[in-house]
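All protein chains but one are shown at their positions in the complex.
Order of writing sets the labels: A and B. Residues in every chain begin at 1.
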Amino acid sequence: MWGDFMKEKTRVGIFGLTCCAGEELNITNLEEELVDIAEMVDIKNYLMVQSNNELPVDIAFVAGFVATPEDRKRLYEIRENCKYLIALGSCATSCGGIHNMRSRYALEEQYSEVYDNVKLEKEFAPLSEVKPLDYYVDVDYYIRGCPVPEEEILYYIFKFIRNPPVKNELLPVNIQTGNYDEVRGMAFSLDPKKCVVCRRCVNICQKHIGVGAIDIISRGGGARVVVSTFFGDSFENRECILCGQCLTVCPVGAYSVRNDVSQVRDILDDPDNFVIALLDPMACTSMMQHFSREENFHLFLRRVISSLREIGFDKVISFTYAYHLSLIHQARHVLKGDEQEKIATWCPAAINLIRKKYPSLLKFVNMETEPLHMLMSILRNDFGKNAKFVLITPCVAYKNSGEIDAVLTPRELRHLLSSSGVDIDIMAPDKVGFDRECLPSGMMEIMNIYPLGPLAESLLSYIHLFSGSEENIQRVQIEKGVEEIVIRLKNSTKRTLIITEPRKMDKYQESVKDYDYIEIVPCIGGCAGGGGHYPTSSFDVIQERRSMIDEYNNRIVSKLSRWALTRAYENILKEGFRCPL
Amino acid sequence: MVEENRVILKYRGQIDPESLDDYLSIGGFQALRKALKMRRSEIIGEVNESRLRGRGGAAFWTGFKWESVAVQTRRPKYMICNSDEGEPGTFKDRYVWETVPFQVLEGMIIGAIATGIEYGFVYVRGEYPWIYRRVEKLVNILRDEGYLGSSILGSAYSFDIEVVQGAGAYVCGESSAILESIEGKRGGPRVKPPRTSVVGVFGQPTLVQNVETLANIPLIIKNGGKWYASMGTRSSTGTRIFSISGFVKKPGPYEIELGSATLGEAIQLAGGVDGELKGVIIGGASGYMIPPDFLDMLLTMEDAEKRGISLGSGVIVPFTSEISVVDVVLNTMRFFEHESCGRCTPCRGGTREIVEIIEKLIKGEGTKEHLSLLERWGKTMMNASICGLGKSAPNMLLSSLKYFRNEWESLVG
Partner (left out) sequence: MPPENDCREIVKEIVERHKNRKAPILPILHDIYDTFSYLPQEALEEVAKLLKIPTARIYSTATFYHLFSTEQQGKYVIRICDTLTCHMKKNREILEAIEKYLGIKVGETTPDGLFTLKTTSCIGQCDRAPAMMINDKIYVSLTPEKVIKIIDSYKRGES
């Protein structure tokens, strides 16, 4: 059958539906080979390049996706008038590519955001569903890529000149799960349709965190196996501590954080509200890595602050204050040997872990020292009833906090800013930087320092400060994921235990009595590896975030004169820092 | 005319399988008493001399397996009698349990003594609930009579058995999956290394043996390894119980001395084919589909290997011309799709894809290229799957494409 076509030249058509025309352009980039191809085949239809375009063809390369009813009509027309239809490029072959990002929101919502009050006419409306080509027509072959590399296009064109494409060859294998409902949660949800059962999330939850809130369900080939919680119950109702490490390791984005963007927009839009952003500098690190051309973190942070002011935040306060409030308070009590303050409270996921898995250790936890709680008790007092607070943090566990009005992860912040028309990179860096409300000056800059962690280090510097003794700190790694820091003071020795592999806590829960301070860090890399960041599988990327914060801290410290530093610490000593407890 | 050589099934129908006295009267537990007086190395030596190979399907050298567990110094060590018998077409272990169940347990105890194991599990598949109840009952009897417990027959050895019931999963017959199942998790096979003899159930060294393999042990100890090796061929010693079913006149278990009969003679033993023979399925669903040309093949492991197939768990299912090869292959692939544990993509994806392609072919929507696609999928699964299920699932498909190609080609234009 194919031999007949060789007598006459094979007729080829290159089409693009709604797309960036990248594929079509890429084919023109073939330059020299294109001349050879044009001699071997009969290019009957190639709108970008020629004016004489006809159907039918033998092979149709179709790029782009079906966005409008016109596209759909065109696609049907192409299918009827060709022998083999080849989907070219990611948009055509898989989920609709880039355009699929709009399918998360209702068409009406997007329409009103773009066109404001213009009515959505059914006749001119785009299709509300975004589907790949094979949803509408039978596709004979798939060539994926964005764009498809030139060598590959050449390979396929020459291959198909000689032999017709074999249907279903190189199809994406149907291993994605179907027929299971989404596992919903207050902080994040899991979409089983996207899951490819790679088990990274299950492994990290079972082997690193030691909790095992999710597992592989059912059995069988095809689409039967899925990752889920107990009967699909919400994460927070089960053993999950909401650390969000499953989000960071998932390669297909099956987990999505609860989206607070529209809620924050509503808060900002209400003229009666006085809106305060609590910005955690760590949240900005991954934003800068993934979306900015900026190379100086300090400047980037200033740009974020000005962006926040631009969209309507009345105040932008550094969340590091909360950490310092808690640290200072805890340092005092650890120095005194207070049993009730032994376990660090700065990590909400670690608190969840204690509450759910080691409830006998709750007696060592003073929830009042939780940083957000301490900061909010001061701020709510200062700013009154109409104040609304939005926390911008890479921590997914905070999404479940009742203390705050909304929580934004870096991605959500990015979405909020860009949908409000703000490009962080072109915003001028804020002249003021963080607002210095609520806490007396003289120690402000200290409170800006991000306690990179483990927090125990910062705690120990405070302890050393309060005790007034010579510094003598020893750091020992007991085993992988477990570290000890010992500080010798004038009259006592303080021992702290830092567990960066929470599963090991099983072994050490009995030894809590031997230590003065215990810190559990569920996220890999500390807050630099928080679940709300842009996911990355590379530890180098997480390290980079830590270096950015390091640099930021050094900058603050270097700007402070010795005199200012000493004054600041004296003030802290004198309890002039408004501890709410 | 070839005859059975009933070594294990000798007393089938003649004794009450649940009566300890009956078992003692046919010489039961003499081997155990003898083994209690032997040194461990001597016991393993006899098994080595017998050249007994595993009867579960993998045909691994039993003596060697025992040695590899005996040398492990970590304690405790465990033993598992694998009675999952899920391979379609197999029912031999059921007959062993229904004839001489005490012999299997005796074999287990001897194995435990020889390898320094003090606790064992018998994993009986969920589809044999009466056998599970029987094994529990017999284990209790043995404990009461001093054959199990902290001092076996007054000796310094201790060994106890816990009986676990499966719940319907073919993959749990795989030696690392059975460990996961016993630990109470989903029965997904583990990646090896480490081997189960080093890291097994609960992370401890474990010995996993098939029911029929263990049933041979008391006879080997009682009569000597040399006696056992005198039966069969050099590489395939002793007898095997073949599960012959399908289109034969007398389906059932047939204990045949290896090398004493060809495939055709075994089928004759089972009464011959009821109709016109088209082909034979040998080895089970993970086995091969072979044409009548193979009837002259001697039933030994090495002869099968020479001809590019394997005896597997000893399943022989002749079928006649009324059977559609494609339909049987589709049914087999659907079976594997259900039973795939879902852990690795080649198996999880491959079984589904192959089923879909065959369904398309049957509907008449397939092309010749689909046949080569089936072969590619089969080879991918064989190369890339983590465990035996995925690796051997395409055997029937590929062998049918090789030997019965005309039936496949009649589906495409």
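Definition applied: a contact is a pair of C-beta atoms (placed from the backbone, for glycine too) under 8 Å apart; a residue touches a chain by one contact, two chains touch by 3 or more.
This one's a predicted model, so the numbers in the text were calculated from it and none came from an experiment.
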| item | value |
| --- | --- |
| Full-complex contact with the absent chain, from B:Ala169, B:Val199 or B:Leu263 | B:Ala169 |
| Touch with the omitted chain, as defined above, among B:Phe91, B:Tyr157, B:Phe294 or B:Trp377 | B:Phe91 |
| Touching residue (missing chain; options B:Ile281, B:Val326 or B:Leu374) | B:Ile281 |
| Residue, one of B:Gly107, B:Gly232 or B:Pro251, that touches the chain absent here | B:Pro251 |
| Chain not shown: contacting residue from A:Pro56, A:Pro69, A:Gly145 or A:Gly212 | A:Gly212 |
| Interface residues of chain B (partner: the chain not displayed) | 85-91, 93-94, 119, 121, 125-130, 162, 164-170, 181-187, 202, 243-247, 251-253, 281, 284-285, 317, 319, 323, 328, 331-332, 335, 338-339, 341 |
| Interface with the unshown chain - residue positions in chain A | 206, 211-219, 228-231, 233, 238-239 |
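The definition used in the following text is that only the chains that are shown with their structure count from here on.
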| item | value |
| --- | --- |
| Chain centre separation (chain A, chain B; CA means) in Å | 50 |
| Contact footprint of chain A on chain B as seen in their complex | 169, 171, 186, 188, 336-343, 345, 347-353, 355-357, 367, 369-370, 373 |
| Residue numbers on chain A that touch chain B, as the complex places them | 166-169, 171, 173-175, 196-197, 199, 215-216, 218-225 |
